[in-house]
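Written below as structure tokens is the structure these notes are about.
Here the complex is missing a single protein chain, while all its other protein chains stay put.
And now, chain A:
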């Protein structure tokens, strides 16, 4: 049995939002929505789980802070505690103010870069990646909602035509 999906195209984000709400109310499963720009509140309307990337970033920041502290404690206090311009190098805390700029920058560096890399990996983005948009117009001025087709496909098509769609297509999935 082949899998079918329905591609519903809209040309306005307000109509799209209403359509998403109607679709959810009618218990059709939305596979994906393609938009040319971020639509405010779309994730909530679709019922997507909130992102946890901020939590990841916070933890990465702590890693960066630990790296900075460990590195400077080893280099400046443990390995070769030299007297440089009279700065006290007997313990980490005594010379800490001088280390704070590095601690701060390392925290920001780790938090920012590891978060971005996490984002790329979780959204499967990398160079030479094959683009996945089902309709080139979705990068310009059209909005596309992809819904899994089940049961009476003709009835579903007429349902989506009533949601303000400019185009409804039934697609036979390749795989």
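The rule we apply is simple: a contact is a pair of C-beta atoms (placed from the backbone, for glycine too) under 8 Å apart; a residue touches a chain by one contact, two chains touch by 3 or more; residues count from 1.
Here, contacts and distances are computed from a predicted model.
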{"item": "Chain not displayed: protein name in its UniProt record (\"Electron transfer flavoprotein subunit beta\", \"Light-independent protochlorophyllide reductase subunit B\", \"FAD-binding protein\" or \"Quinol:cytochrome C oxidoreductase\")", "value": "\"Quinol:cytochrome C oxidoreductase\""}
{"item": "Option touching the unshown chain, where A:97, A:127 or A:151 are the choices", "value": "A:97"}
{"item": "Hidden-chain contact residue, picked from the options A:58, A:74 or A:120", "value": "A:58"}
{"item": "Per the touch definition above, residue among A:86, A:127 or A:151 touching the missing chain", "value": "A:86"}
{"item": "Residues in chain A touching the chain absent from view", "value": "54, 58, 86, 97-98, 100"}
